[in-house]
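For reference, the structure discussed in these notes is given below.
Incomplete set of chains, arranged as in the complex.
Naming follows writing order (A and B), and every chain is counted from residue 1.
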Amino acid sequence: MTDKNWDFSGLKAIVFNGTLTKSPGESHTDLLIKISTDIMKKHGVGVEVIRTIDHDIATGVYPDMREHGAATDEWPDIYKRVEQADIIILAGPIWLGDNSSMTKKIIERLYACSSLLNSKGQYAYYGKVGGSLITGNEDGVKHCTMNTLYSLQHLGCVIPPQADAGWIGEVGPGASYGDTKEDGTREGLDNDFTNRNATFMTWNLMHLAKMLKDAGGIPAYGNQRSEWDAGARFDFTNPEYR
Amino acid sequence: MTDKNWDFSGLKAIVFNGTLTKSPGESHTDLLIKISTDIMKKHGVGVEVIRTIDHDIATGVYPDMREHGAATDEWPDIYKRVEQADIIILAGPIWLGDNSSMTKKIIERLYACSSLLNSKGQYAYYGKVGGSLITGNEDGVKHCTMNTLYSLQHLGCVIPPQADAGWIGEVGPGASYGDTKEDGTREGLDNDFTNRNATFMTWNLMHLAKMLKDAGGIPAYGNQRSEWDAGARFDFTNPEYR
């Protein structure tokens, strides 16, 4: 077996949990997040989990909504930690087959900051990696992660292989992830697919984050917004019908 | 400006065009593909574009459908070139807001081969990178690439930052990409967003593909299906409610 002495210390991860349940209420998604964050912590990654609904994050599409009429807005503070993170995980529940309003709010606020550039002129999210974790009792893991992973790559993150994991039960209402069943066991906790995917996702996030960090980010050529706006075209030529 | 003497020779790219128009009919998507392949060729990348509808690729979910009743099936031959490719681009048109049946056929056949493992026990697509190019005259670029990029990462590809590009006109039927307008200019060819995204996507595909190739692929720990099946758990532990 490959050497397991991987050192990911120095990496930071930020996880957004889009549950609609405020603390101290239980979030089933939190349990799935824990699979991933336990592995990361064990290997030296600094981890912060933010339950979005517990925070006074304004709704809107500007970096700081206090400049646009909001009395308060925690987002600018949270965004500072996003800036320092190497790994961003969008986690949350499924409602009516889709991501929650809390997950959408975070995507809107991340998007609001997408005009910011790093020192090389790339979008500020360049160099980060993204993943997604979804739970529900019915149906929709892939639908939700198609959207979360798409959003993250559109912002500038790298998406590692198999960067999503989730759990749902048989179609229809029923127990949620981690609920105690009649026989005393816990729903979903022995699901090999969920466990394997959460594990593989976590390692791939760490591998790619480290690879990018060691490389100093994504090579800065052909992808700098500031250069493009200044007229650089990076060998782009107008296409012609053959 | 950063040194532009990038050398990507040795990299190979395979592009699937899911147009519903057979050759020699014109494919508007082909024109967008050309933006990307021209840049890649200029920098030494070996490029193959496959117009799916021109090939006798069987429909189904097995690696070789000739073993499942199909009289003929070009896919096994094409898959050999997929195996050698470092970059996979799923391109195609929008129909009724979604990917074409030809694009879905290719995703099904790629998926059919996803049980194959590389020499390290990772899924065979590990080490490759994926992108997507979509054209239409109405609406749906992001919807289509949410699905194509999701599929590629699920199979094992890395998705670089901003790995999609596309063109649509104002909502509703109208001219397609590259159509000659009344004033003699060509529809969409001067769209800065399309051109920039296609360029950035192409460079990011090349950068990540080279980075992964130079690194010998994705580090093989925590993500080997063969090891997991043999009992390795890579520090996964069952979660407990806090």
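Assume a residue touches a chain if its C-beta (ideal position, glycine included) is under 8 Å from a C-beta of that chain, and two chains touch if they have at least 3 such contacts.
This structure is a prediction, so every number in the text was calculated from the model and none was measured.
**Student:** Shown here are 2 copies; how many are in the complete complex?
**Tutor:** Across the complete structure, the repeated chain appears 4 times.
The criterion applied here is as follows: only the chains that are shown with their structure count from here on.
**Student:** Express in whole angstrom the distance between the two chain centres, defined as the mean CA positions of subunit A and subunit B.
**Tutor:** Chain centres of subunit A and subunit B, defined by C-alpha means, are spaced 22 Å apart.
**Student:** What residues of subunit B sit close enough to touch subunit A in their complex?
**Tutor:** Contacts found on subunit B: 1-4, 6, 26, 30-32, 34-35, 38-39, 42-43, 120, 122-123, 125-126, 142, 145-147, 149-150, 153-164, 178, 189-190, 195-196, 198-200, 202-204, 206-208, 211, 215, 218-223, 225, 227-228, 232-242.
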